[in-house]
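Please read through the structure below; I'll follow up with questions.
Of the protein chains in this complex, all but one are displayed in their positions.
Let's turn to subunit A:
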Amino acid sequence: MSFVSVRNVWQRYGDRSILERVSVTAEEGEFVSIVGASGCGKSTFLRMLLAEERPYKGEISIEGGATAVEPNRERGVVFQKYSVFPHLTVRDNLMAAEGFQTRFGRLRGAARKEAAARADQMLTRIGLSHVAQQFPASLSGGMQQRLAIGQALTAKPRILLLDEPFGALDPGTRLQMHDFLMELRDETNMTVFMVTHDLEEAFKLGDRVLVFDKPRWDPQDPNVIGATITYDFDARHGGMPHQDILDHFPSLAAG
């Protein structure tokens, strides 16, 4: 049983078919990049993984569970923007990741103290200690995205979904964010799905790169046929497959 399994998923809006026959599995700890032309349905796929939308047909399960009907703490998410709460300070944004699940949405007493301590650790981890009391609007784009990622991870989701998380950042900041994300990944062994428009980024960060595209074109009506996964690249070892074949089959070295 795979950790995440997507079986024959379809999605349509009205009579427009967006996705069809999407099947893919991912193992725990895998980093899956998703690329494809604009408007082909990458965000739609991510929204279904997130359970913000239900598939028109098919199943999506995490560790064999049923297809979820609404977003929950199993799935963390970072969007290109609006991923943090503008009316909460940086620290309160992190605390919200623990407090929001309680009855009244905030922690009290000892639980609050412990959460505050963990929030401070996370702040140090994401390099935002010096702005703990500020509001997100006064942060740079890169800092806001670091906060958003830190907030998502604080909730300890099973899978982390990223929709063009670095799309609005300048190239330099984007490179820093790559290092930041890779470090976090090494520490947490997160399972990640990331949509991006940057192929280089997709191959650099991902273990796999999924390409979404329409398999066929209907010349009469392009809306009839939805996109699906047309390629599934192994992106480890710089995109060159079988680099670790000797680890798996040492006997080959002898010959």
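Criterion: a contact is a pair of C-beta atoms (placed from the backbone, for glycine too) under 8 Å apart; a residue touches a chain by one contact, two chains touch by 3 or more; residues count from 1.
In this section, contacts and distances are computed from a predicted model.
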item	value
Undisplayed chain, where the name is taken from the UniProt record, one of "Sarcosine oxidase subunit delta", "Acetolactate synthase", "Putative aliphatic sulfonates transport permease protein SsuC" or "Sugar ABC transporter ATPase"	"Putative aliphatic sulfonates transport permease protein SsuC"
Contact with the hidden chain (one of A:E70, A:D179, A:E200 or A:D247)	A:E70
Residue, one of A:W10, A:Y56 or A:F85, that touches the chain absent here	A:F85
Interface with the undisplayed chain - residues on subunit A	50, 52, 70-73, 75-77, 79, 81-89, 96-97, 99-106, 134-138, 151-152, 155, 157
